[in-house]
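To start, I am sharing the structure in question, which I have written as C-alpha cells.
A single protein chain has been removed from this complex, and every other one stays in its place.
For clarity, chains are labelled A and B in written order, and residue numbers in each chain start from 1.
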Amino acid sequence: MILSYLLMCILFVLLGTAIGSLLSMLPGLHVYNVIGFFLLFYFTMGGLGMDPMLMVLMLIGMLVSYAFVFTIPSIYFSAPDDSTMFVLMPSQRYLKERKGHEAVVLIATGALIGVMAITIFVPIFMNVLGVIWNIALANMHWIIGAVIAFMLLSEFPKDFGRHKNPLHGLKEGWKTILAGYLTFFLAGLLGVITFSKTLIPAGHAFQSLMAPLIGLFATSSIILNLISKYEIPEQNIPKSIDAKPKDIVHGSVAGSIGGLFAAFIPAVTAGVGGYMSSHAFAQQGDKSFLVSMGASRVVYYVGAIALFFLPTLHLRRGALAMGINLFFTPETVQQFYLVDAGIALAGIISFFIVIYASKFLAKTIPKVNPKTLNIVVLGVLIVLVYIMTSWVGLLIMSVATAIGLVPVLFNSRRSHCLAVILVPIWLNMSGITLAPLLGLW
Amino acid sequence: MKCPSCGLEIPDDSEICPYCTANVKKRVRIKSIYVLALILIIVSPTYAILAYTSSDVQITPIKDLTIDDNYNFIHVRGTVIKYPTVYDSNYGVTQLGFVISDGTGEISVKIYRDQIERVVKEHKIPGIGDVVDVEGTFSYGSRKSVIVNNVEFLHVIKGSFEHISVKMLNDAPPWAFKDGTLVSIEGNITGVREYSFGMISTIDDSVDLVIPYAYTALDVVNIKTLGSGVAEICGSLKLYRSKQPTSGYLTVNLEDLIENPERYNGTNVHILWARIISKNEISRVIKVSENNTNITVYSKSGVNYYNVGDNVEIQGKFVRYNGTWEIKVTKKNDFIAEPKWEIIMHPQFSIIHKKDYREGENMSLYSLVKLRGIVADYRVMNSGYLVTLWNDNRTYSVYVESQKNVHGHIDYGKSVVVMGMITKYKSGEEIKVRDFTEDYLEVVF
Partner (left out) sequence: MKGFAHFLAGLTTATFVVVIANAYYGHNLIADAIVQNKALILILGGIFGILPDTIDFRFAKYLQRHDYEVDMDEWDLDPKKVVNTLARAINQASEENREVNVMLHTVKISSDQWRQYNVQFDTENNKVICDIGPIISGFEKRPYITTYLPKEKAHAEASFKPKLNYGYDAVTHVDILSGPDFSFFPEKDGSVRADFIPWHRRWGHSITMGILLAPIGFMLYGFTPLGWTAFWIIMLGYWSHILTDHFGLMGSNMFPPFTTRRVPGFKVTRSMSPLANIFTNYSNILLIIFNMNAWSKVHYFEMPWATMLGLSAKVNYAEWYIVSLLNYIIYYILPPILVAYFAVVYYEKKKGYRELTDKEAMTKEQLEELGGVNV
C-alpha cells in the first residue's frame, strides 16, 4: 500500500465523520437514511470513479459519528414531562436535574469503551465468534423466537397495588401489558406488510423500512413533545461526573455484550440487545444504564460493520453492511485493518465532538423554544420521507406514528415497536408465511 | 459551595447534593475519561500501520487448497484452460467464469454482477492460453473456485500470437500444432451459426471459429463488426475430432501398410492423416493418399459427404478384397472422420480492410454485394431459405442462414433486395446472407 492511499483513507474517514456528526444532530434522523441517500447518489453517478474502499471508509465514519452524536438530540430534545410519563427515562431525569451534560458524558464514555471493545476484543475473539456463528446459524429461528418470547413475557404490570378487587387489579395491572402486546402485534403486522409488499417506488426499495421506523420512533415522540408541557432548565457544565468506576465498567461490559448480541443475531436491534443484557447483568442504577446505552448502540451499529470485515466471519448484518455489499465485498486482512483504524479514528473524533457540542448546547438549549425546534424537525422528517419514498411513504409513516403513540400513551415499553423488524424476519426464518393469509400475494 | 453536578448552591459540608442527589465527594473527573480515549489514539495508528505494512498474499498452488481455506482470501496463478462462460438472466449477465490451471490442479474463477462491468471496461476478459493472476475469496464446493470481488486483483497476461494463414491451417496435420497454441489469422467471416455455447463462424469457408457466448453476451466481440470486412482474429487452436480414436486399433503409416500387407492382414488399423484423391459414390469407395502412397477405403455408410482434397482420419479393418488391399469401414467403431483445426476466439480482433456493400459491379469471392432481383424459386431449409434470384437475365443462388434475416413475406415473383457476401458453395459460388451480421434479404413488393 502506498502512503498517499493511506492518507486518502484517513481523509475520507474524517470527511464521513464530519458529515455524520452534522446530520446526527438532527433529532429523529437516522444515519441509515442518510447513508441510503449517499448510496443512491453513488450508484447513479456510477461510482464516481473512486476506489470503493474510500466510499466504505467514509460511510463508516458517518456511522461511527452517528453512534456517538445521536446522544445529543436524545438528551437535549426529549421531553421530561411528569404528566405524560409513568417513570422518567434516566436521560430525561438528568436533563430535569440540570445535569444534561453529565448524561452526555456518561453515554459518550460508554460509546468510547464500546469502540475499544470492537477494535480490541472482537479481533481477539475472532475464531470463537466464527465457531459460534456456525453453530447458531441453523438454530437462528428459535433464538429469535426466544428473544420475542422474552420481550413479551418480561413486560411487567405497572400499577401501585391499589385495587378494589382481583378483577379491578387485573384490569389496572394488565392495562400497560396489553398496550405493549397491542403495540407488538400492530408493529409486527406493519412489518409483515412492509416486508412482503412494498408500496414505495422500486428504485428506493432498499429504504422501504424508513417510513415505518421514522413513524414508530421519531414522529411519535415529536408529537408527544408537542403535546406535553415542559421547560428545559438551565444546564450546568461539570468538570467531574457523579459515578463510580464500577458503574462505568459494569455498564460498558453489559452494553458491549448486549450490542454484540444484537450485531450478531439478525433482527435483534440495539434496544432489544441492551435490554436483554441489562437483565443478564442484573443492572441497577441510572449511571450504569446510561453507560450501557452508549456502549450497546456503538457496538451494535459499528460492531456490525467490524464483523462484516472480520476475516473468517464476514457477517452481513445491519443496513450499512448490506448497503456496502451492493458495491463491495470485504476479503483481505488489509481492508480489515483499514476499517478498524478508521473506526478507532472516527471514534476518538466523535467522542470529542460530542463533548464539545454538548457543552455548547447545554448553554444554548434553555434559550431555544422546544416547540419550534420540534416543529422544524417534524417538517424536515416529512420532507425527507416524501423525497425518499413519495407520498405513499407519508401514508405509511402516519400509520406507523399512530402505532408508535400507543406505548407512549399507555406507558408500555417502546421497544415493542421493534416488532416491525423482529416479527417478519423471525417468521421468514421459521418458514411461516403469513402474507398469503393477508392476501398480499 | 456549588454542587459539581447541577451547579446549585449547597452547604459547604454536603456529601450529597440536596437538589440532584449527586455524590459531591466521590466523583470521576472528565479529564480521566479523556485519558481513556488515549487508548484509541494508540489503537488507530496501530491498525493503520498494520494495513500499511501488511504484505501481499503469497501464491498458493491450487492442489494445496482444501476445505480449511474456505472463504479465505487466496492468491493463485495459472493458465486459462477453458474459455469464459457466463450466466445471464433477465437482469443481464450476472456471472462470468473461466477455469485456470497451474499444473497442480484446476480452479474456476468467478466474477459477479457489477464487477463484470469493470472487467469488460478494463479489458480483463481472458481467452484460452492467457496467464491469469488472481486474488479473491476461495470457495470450496463440488469444485474449487475463487471469487473475484475486486477486479483490481485480477491480472490477465496475454500471450503472443503466431500469425498463420487459412490455407496453412487447412493443410496442417494433427501433429502440426499443439492444442492451445495462440494464433492470429486473417480472413472473412463467411457464415455464422448459433449454438448453446456460443457461435461457430467459418473463416473463408474452411476454418471454424468458435466464439464463446461470453464474448457476445458481454459485447466484447461484435459479430456485425467482425463480419464487415477482412479481419485479423486472435485465438487458440484446438483440434476438432468428430470421432475419437478408440483402443484396439493399430496406428500405422500408409507406406508401411502397403509395403508389408501380409503382416497387417486382418488387423484393425488407424490412419491418422490422409488426403482424398478420388471417390466413387456408387461403389462407396474413396482413394486416399499419404506421401504418394494410395489405398482404397470402403465405407458401408457411403462416401457422399467427403470431397476430393479433404484430409481424413480412418479407423477400419485392413483386408484383401477382390485381390486388392483395402481398408473396410463397416463395424461400429470404424470411421472416416475429418479432424480439423479450429480456432477458439480470444476477445481480440481488428478489421484490416473494411468492405462496403456494392451493387452489381464486383462479384469476386468474399466481396459484399447488394443485389436486386425477383424470386424465381425458394426453398425452406433447416433454419433458413435457399432462394434463387432472377436478375439481369441470369440467376443467382442466395442462401439465407436464418429466417429472421428475411424482412417481409417471401414468395414467388416478389421483388427483393439482398445484402450478402459472395461465398464458395461446392464448386460454385452463392450469395450468403450471414446471420448476426448486417446482411439481410428484404422483400420490396
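We adopt the following convention: a residue touches a chain if its C-beta (ideal position, glycine included) is under 8 Å from a C-beta of that chain, and two chains touch if they have at least 3 such contacts.
A quick note: this is a predicted structure, and the numbers were derived from the prediction, not measured.
> Going by the contact rule already stated, which one of A:11, A:45, A:170 or A:409 would touch the omitted chain in the full complex?
A:170
> Kindly state which of the options A:41, A:125 or A:156 is in contact with the chain not pictured.
A:156
> Have a look at A:50, A:227, A:280 or A:409 and name the one touching the chain we're not showing.
The single option touching the absent chain is A:280.
> Extract the touching residues of subunit A with respect to the undisplayed chain.
82, 85-88, 90, 93, 131-132, 134-136, 138-139, 141-142, 145-146, 149-150, 153-154, 156-163, 166, 169-170, 173-174, 177, 250, 276, 279-286, 429-431
> Name, in rising order, the residues on subunit B that touch the hidden chain in the full complex.
Touch with the absent chain occurs at residues 14, 16, 18-19, 21.
Everything that follows uses one rule, which is that only the chains that are shown with their structure count from here on.
> Approximately how many whole Å separate the CA-defined centres of subunit A and subunit B?
Each chain reduced to its C-alpha mean, subunit A and subunit B end up 51 Å apart.
> What residues on subunit A touch subunit B, complex-wise?
Interface residues on subunit A, with respect to subunit B: 1, 3, 6, 10, 52, 97-99, 102, 105, 109, 112-113, 115-116, 119-120, 236-245, 248, 311-312, 314, 327-329, 331-334, 337-338, 340-342, 344-345, 347-348, 351-352, 355.
> Would you mind writing out the residues of subunit B in touch with subunit A in their complex?
Result: residues 3-8, 19-23, 26-31, 33, 36-37, 39-41, 43-48, 50-52, 54, 57, 71-73, 114, 135-137, 147, 149-150 of subunit B touch subunit A.
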